[in-house]
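A protein chain is absent from this complex, but the other protein chains hold their places.
Chain lettering (A, B and C) follows the sequence in which the chains are written, and residue indices restart at 1 in each chain.
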Amino acid sequence: MKEKRRLDALCHLESDYNNGAHEWVLRYMLETNDERTQSYGDDRFSEKARELIRKACAAPEAQIWFLAGGTQTNATIIDCALQPYEGVVCADTAHINVHEAGAVEFTGHKVITLPAKEGKLETTMLRDYLAAYFADETAEHMVRPGMVYITFPTELGTLYTASELTALHDICREYGLLLYVDGARLAYGLAASKDVTLPKLAQLADIFYIGGTKCGALCGEAVVFPKGNAPGHMLSRIKRHGALLAKSRVVGVQFEALFQPCGKAPLYLAIGHNAVALAMQLRRLFVEDLGYQPFIDSPTNQQFYIIPNTDLDRLRQHIGFEVWCPVDAEHTACRFVTSWATTEQDIISLGEIATI
Amino acid sequence: MKEKRRLDALCHLESDYNNGAHEWVLRYMLETNDERTQSYGDDRFSEKARELIRKACAAPEAQIWFLAGGTQTNATIIDCALQPYEGVVCADTAHINVHEAGAVEFTGHKVITLPAKEGKLETTMLRDYLAAYFADETAEHMVRPGMVYITFPTELGTLYTASELTALHDICREYGLLLYVDGARLAYGLAASKDVTLPKLAQLADIFYIGGTKCGALCGEAVVFPKGNAPGHMLSRIKRHGALLAKSRVVGVQFEALFQPCGKAPLYLAIGHNAVALAMQLRRLFVEDLGYQPFIDSPTNQQFYIIPNTDLDRLRQHIGFEVWCPVDAEHTACRFVTSWATTEQDIISLGEIATI
Amino acid sequence: MKEKRRLDALCHLESDYNNGAHEWVLRYMLETNDERTQSYGDDRFSEKARELIRKACAAPEAQIWFLAGGTQTNATIIDCALQPYEGVVCADTAHINVHEAGAVEFTGHKVITLPAKEGKLETTMLRDYLAAYFADETAEHMVRPGMVYITFPTELGTLYTASELTALHDICREYGLLLYVDGARLAYGLAASKDVTLPKLAQLADIFYIGGTKCGALCGEAVVFPKGNAPGHMLSRIKRHGALLAKSRVVGVQFEALFQPCGKAPLYLAIGHNAVALAMQLRRLFVEDLGYQPFIDSPTNQQFYIIPNTDLDRLRQHIGFEVWCPVDAEHTACRFVTSWATTEQDIISLGEIATI
Partner (left out) sequence: MKEKRRLDALCHLESDYNNGAHEWVLRYMLETNDERTQSYGDDRFSEKARELIRKACAAPEAQIWFLAGGTQTNATIIDCALQPYEGVVCADTAHINVHEAGAVEFTGHKVITLPAKEGKLETTMLRDYLAAYFADETAEHMVRPGMVYITFPTELGTLYTASELTALHDICREYGLLLYVDGARLAYGLAASKDVTLPKLAQLADIFYIGGTKCGALCGEAVVFPKGNAPGHMLSRIKRHGALLAKSRVVGVQFEALFQPCGKAPLYLAIGHNAVALAMQLRRLFVEDLGYQPFIDSPTNQQFYIIPNTDLDRLRQHIGFEVWCPVDAEHTACRFVTSWATTEQDIISLGEIATI
């Protein structure tokens, strides 16, 4: 079993969800355990977490719900926000199109794909598609695009710039679509971006979610409707999707901890910065010391390198990582993921591989 | 805000999900936090928890999945187990019929109801219904009953005896239906039952779930297919319902803790015994000392009493509880719920109310 | 095969869909066959039929769609008109609850039932249910009632009076529900009613459908939103349900024929009158001449009588009819249905049975 072996590795870079929770999260869970609270989202931890998130997003009107996981969040929110006859437009590499086992289609909506460029949805391509759709005489026989879905960072670790996000936002406005940002790894995206911040996101996106599971929590994602623009009856809608937690404090407590100040910024941002700094250290090691080529130029915590097949076994003895895809007969693209749980020592110890 | 007030009460008996997690659960979470594990159900905690549950159920072939919450579990499992054209039969008071916001219907299946008797599905009524359905010439135009759903304990705290379960099991066999037991509060049901045990349940039910959220965990339910009888491709099916946890250890760790031995039995059973013992103490207080009538004769942790309306406000100052339904112009049925988190001191302090 | 035998009977009263089409319908189909038309509802026959229906309903703003069959119409229209988290309230004997194989639930909506009285939904019971729902603190966890569904005539041939319809309309207004009337057999209902007319229906119902299949057409039902109150994008919504006919003229032509004047009223109403008159003749025969008791007092084309079991075989040799349900050990309720295709001679020939 390949995976089993990895667990003995020096350094675990398989994913950002192979660890427990950030210590602050766990500690706060412990501290508050004896307290009795209300349920179904009305507990005081969820309330406080909402307040902190609204502040971090500079979005005082924001409506926020806490769900348990990423696929659940995407399927529930996309279904809640779309009209029944609408579909969601995304890059063909998007998580909802590839790795969610058809959860969006399960709710009755088409996932409409456009070819991705480095994991991103290109604005030109989107505009052309929308212009063609709305000009088509048979448009009413085709699924109406009701939402644009992007991931930030993308499945390939890449990022939209603020101006790209603005362009997407403008196109969405022009054609009457919602812009939804899947932030499963948002902490790492914000840390690496030069110009996208939580307030910027809250300004440009109609809906986004702040990922917890991959960014320091045991579970949980925070869905934000930044302009108080959620559809009515969200509690019923969420419950109908099986996504309403009775003991909602379990996620509320974690997000309250994640949005506690850590220095000047919330812990959530600090978590991202640390992981991205280590990812850059990893990049120097791989590119400069080991001489590997990047498979894609990712500024975030997911790093992709082209590894000679002859090196794969040796690497596997020291690092846990994921095979991404074959590049040619002799090379394989592999993914190495840092997270809040990665330490500087992890990366340093990897340096020693170079000399083995 | 009525709920707000309750939180200052001496004693919180509103529900069994207004607390955190049992200390063993939290402690084990803490101890294992630094360990790296696999994901999507393959982590070693989930594996170990499965092993412990199989043993406790005397069901070595059992297939077990861990999901996050109760409504999610019901909707996902019912949809996975039924044929598309089948419906699920239950008492009209059943949770899936009343308080799940239509989550089962969202998956495309009819909830077929029969009148409940003290919260239970009567075997005679079930048999009559099935006999009539299968004798009907137009049966193919009606939703085919494919599963019987019961709760153990029921929404009214009542329990099926082993012989009642056996009768339901036999009817299901006779007509080719699955018997599914919702064990959201299973710990309390097992503690109170004279003759239903985990192995008995594993023998009589085709599918059941062991509730975590209401029985000591922060979140999580364990679905058991005791005879290895799960449909194929469960991982895909569960993910498609948005119910697959990436960081599956979050539930695995908790169930491993809940099924650690505590004395001779797993902690899970001890939790139930304690809560039920306190519920019986509460009953003595209410019936003997305070002179209230039971609304229904519940042997489990949910207790229902008929309270004179003139007493409601005074009680509310001391206890958190839930108004259930009006009984007559002057009386209201109220629900008082003990849990693993209720202490003997809680109940003793209530005794003082009698004298106020 | 019981059904096979019926086909040799003197008189076929099994159902109102065991015949072809009214001769006017077929003749008009023939006359217009060579004409080229547009499709998907834009053909000139559909347009003309809409115009005639608007006039007959005194509803100049009415939006009208033509679908192929009754179950399709119910499932499509209920799903289109409800919010995703809403359910539809009806009598427990309602067609959508019993004989549509779960087509409404297939679209994700709960069918919420109240006990029927003679096939009808009682206003008192409806009001009590709605008052209780909206007063319930946990209402958001329960499926929200979004529509009342009634059949006119009911599955038992009975009719709501204009004042009963008005009461249902008023309750719906009060609580914000839509009132939807399934008129699969509307022609027969209008013919038998003392005070309900098409304009009255258009005034009181938010949506209703004028049944074609059982009232003279080969197939097809006309859905009417009398106040121009259809949700947007109906063409897409209908197509998504697989209910949009490419060659829409097939239904358009039939409804144009059915709403041609026949004397002073449209043919559709004449069809109903004829069938009801024969049903009343049948009633005299059964009650006065043969001495059978009505099972229910139906003024419309569906007649139900209590037949001694010893008479069943003899009757079956002469009449095609449907066994409804056992009444007691010695009697069975049977259904006898007249239609536009029943002739006076059919009923007269039955009279001869009495003397056999």
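The rule is short, and it goes like this: a contact is a pair of C-beta atoms (placed from the backbone, for glycine too) under 8 Å apart; a residue touches a chain by one contact, two chains touch by 3 or more.
Note that this is a predicted model, so its numbers are computed, not measured.
J.: Name every displayed chain that the left-out chain is in contact with.
T.: A, B, C
J.: Quick one: say which of C:Leu245, C:Leu258, C:Leu285 or C:Cys334 touches the chain that got left out.
T.: C:Leu245
J.: Just checking the interface: what residues of subunit C touch the absent partner chain?
T.: 3, 7, 12, 15, 17-21, 23, 26, 29-30, 32-39, 42, 68-76, 100-103, 106, 213-214, 218-219, 236, 239-247, 249-250, 320, 341
J.: In the complete complex, which positions of subunit A touch the hidden chain?
T.: 85, 87, 98-102, 105-111, 113, 137-138, 140-143, 323
J.: In the complete complex, which positions of subunit B touch the hidden chain?
T.: Residues in contact with the chain left out: 40, 79-80, 83-85, 108, 140-141, 143-144, 233, 235-237, 239-240.
Rule of thumb we're sticking to: only the chains that are shown with their structure count from here on.
J.: Counting in whole Å, what is the centre-to-centre distance of subunit A and subunit B, each centre being its mean C-alpha position?
T.: Distance between chain centres: 33 Å.
J.: Measure off the straight-line distance from the CA centroid of subunit A to the CA centroid of subunit C, and report it in whole Å.
T.: The separation of the two C-alpha centroids amounts to 51 Å.
J.: Please list all residues of subunit A that touch 2 or more other chains.
T.: 236, 239-240
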